[in-house]
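Shown here: the complex without one of its protein chains, the others still in place.
Take a look at chain A:
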Amino acid sequence: RGLQNFISDLRNAKSKTDESNRVAKELANIRAKFTNSQSLSSYQKKKYVWKLVYIFMLGYDVNFGHAEVVSLVGSAKYSEKQVGYVAMSLLLKAGDSMMNLVINSIRNDLVGSYDDAATSLALVSIANVSGIELMNALHVEVQRVLVSPNATPAVRKKAALCLLRLIRQLPDSIASKEFAEHIATLLQDRHLGVLTSTMSLLIGMASKHEMEYQTMIPYAIHILSSLVLKRACGADYLYYRTPSPWLQIKLLRFLQYYPDLMSSGQTYVPTLKQILARILNDTDVSDSINKSNADHAILFEAISTIVVFGDNGDVELQNAAMRLLGKFISVREPNIRYLGLMTMSRLATLHNASNKEQIKTYQSTVVVSLKDADISVRRRALDLLFVMCDSTNAESIVDELITYLVAADAGIREQMVLKIAVLAEKYALSKKWYVDTILKLISISGDQVSDSIWHRVIVIVTNNPEGDLQQYVAQTMFDVCSSKTAHPKAVAVGSYVLGEFGFLIAEEAGKSGDVQFKVLHQHWAVVDSATQGIMLTAFAKMSNLYAELQPVIGPIFMKLKTSVDIELQQRSNEYRILATLGPDVMEDILREMPAFDTEKVSTLEIALEQEHTETHDKNIFSKKKFENGDGGSAAPPARMVGNHAANRPPGPPPTEEPEPDLLGGFDEPEIAAVVPPPAPAPGSSHKAAVGISEDQIPAMRTSFAKLCGSPQGVLFQDPHVQVGVKSEYRGSQGRVQLFVGNVRVSFSTGLASHSYPLRLPVVATKFAEPLVVNKEAFMGRWTQLAGKEAQEIVATGIPGSPARMQSVVALLASLNLGRCPEVDNAASASGCGTYKTGAKDGQGKNISVGMLVRIEANGDKFRVTARTMHQTVSTGVKNVIVAALKTI
């Protein structure tokens, strides 16, 4: 009664604060009661523990009273024990110190007690509390209870389920081999409840170690046959006249773990066939909804089993299943239709010619489902259409899908577009048809067309110069872009295509270069900046081809010289300067793009693949798919040549070709380091600028050389300012911080502008990682790289000495170069390292360049030799060392 009052108080609380005040009061009361010296009555103890449980369930922190809970668990009375167990499974967490106290009482209940109720309580709470210690301590007992001969069915059921929970957390707690025997005994139990629980356990274990439990198959088939064929089932387990549907489903699901069962030639194979045939034939649409639900569940599980057996399985059964599914996908009931479509698309993945033909007969039915009101049904229908598509019916299916796309809602469009694109590519009869299809997609649902789809079109067009494909595409794109309302995506494709292949149609009337330009330029204002970039490239190519366009296009580049968009700004500047470099360079750079290199799997399919893993159920199918490696689609190898990773942007600006003059070397640190400090930009007011005085330069050299070997220090100092540098490098990336400090308190610049062109100490060796190698390796590499060396002799003017050689060695270490001591003598030092770049190689890994260095001393001179895989790196490394040597 006290509990009820308390709960109704809390329910009637007007606000959150009211409630927490009431809880605080009650907690205080319970604390007072629990600390009271005279012991509480059984009733009170239960009442307060219930209250704690309730408070805990409301989300308040309960951090006391555990001792009382433990004492209740250990009590002999059932009513107290029950409260104790409930409170324990809620309040106690894994890892609580109280846990150890409870474990003993639980163990007593599990093993020592002859009371079923107590044992059951213990099992249930073990399953719920979890926690490694508890499991480690008790899983042996649970197993013992499960197999003990005098346990009642109720206890056995609970023990099986409890054990299932345990092995999910501790998969290795059970020795599978020995335990299989126990399971076999359990499977011979006559009690269907025990069987159902045991099957759950078995499935849980078989999903981890299937081979160990192979011996269980005969038992499972035996049970299944008695249920299906003999309908031997107690009245308790008849669900609307279906004998224990849950058990049947579990048995079937268990069998699905063994896909090559059918071909194993065991004696039980005919029985299994018989069972499956019976399930397929005997299932009718029933008047009772519950009955038909149960029956259909079994049926679909059976079909799943047939699908899993796949090509090893019986063709008869597959055909029968197919016929049945054909019936299902035409019924009105959406649930059945959904399942029918899903199962059929699984069935369609089997490599079975007759299957394929059969499925095709349902094409029109599936298309009807595509227009269903329920989106999940539509999705399944789409999946199925995708799977059933092959070269013979591709055109009709794609046409059908495109027609439907017009009416489809946003939820399904994206998936549809992707699937249409893949199908169109995979089964294209002609490339023109493919291009037309994609263009249609763009015009109907351009927003859902991802970049990779249209990139792919361009890859294919570029890689197929034979025939008139390119001309055809150019013409089509010209027509599409002529319309003022062309979709931005279409404009992007058009820009690229006309830029590349526009000259193929330039001869035709009304499609000359300047008309093409106008057609594209009318869209300029409405497209996004990425498309504008592609357009710029197209314009550059046009101005190269048609001299008459140069006066029109030049101003566009001029105007964008100061664009906010950095990409547009860069492109326009580059193209503008390109024109000044002379016609040869320009022509060379603005030539047609070479064919893209090809890869086997289109990224579109990869994208689709990812979706598949989400949509399929996780069970056996995803597992199977994983093994097959090519997904549920089981597609024949792509027919179209020129597949390529489509995520590469199709219109790379020509900057990718090396143009060191334009780039000024800022992209590549090692080059930046080699070039002398850049002079102030010509044309600026540099005559008036106060700069670095001549006498500063030696000091600057020294500090620069020092910074080459250390992460931080002063780079420059004069009477006015001090510039410090701090840098960090990891692999191919570096971070450089500059600190500029005033030396003087007040400093008036007057009218003179100050400019200090400083060279940052970002040099090749900063990106190096030291390597220590032995003599053989060093000498081997050294001779290998003989052709790519850079050498210089430095005269320092200071006579050589052993101490001086020491400092040379230290210098090499500070430049991130490892030593190879065996090669060295008193007058030489060697270094070895790896130069980490950010550039990617063919496999997408960062390229690293090995580098070897030798410094030989001769009197006051040093000869510095650097050999690496690349001449540029060699020179860079050599320059750094030379600069550093001058300062020691």
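Here is the rule we go by: a contact is a pair of C-beta atoms (placed from the backbone, for glycine too) under 8 Å apart; a residue touches a chain by one contact, two chains touch by 3 or more; residues count from 1.
The rule we apply is simple: contacts and distances are computed from a predicted model.
Asker: UniProt protein name for the omitted subunit, picking from "CTLH domain-containing protein", "Negative elongation factor E", "UspA domain-containing protein" or "MHD domain-containing protein"?
Answerer: "MHD domain-containing protein"
Asker: Which listed residue (A:H66, A:R379, A:R819 or A:R867) would be found touching the missing chain in the intact complex?
Answerer: A:H66
Asker: Taking the entire complex into account, which one of A:S97, A:T267 or A:T783 touches the absent chain?
Answerer: Considering the complete complex, A:S97 is the one touching the chain left out.
Asker: On chain A, what residues meet the omitted chain?
Answerer: Residues touching the hidden chain, for chain A, are 20-21, 24-25, 27-29, 31-32, 34-35, 63-64, 66-67, 96-98.
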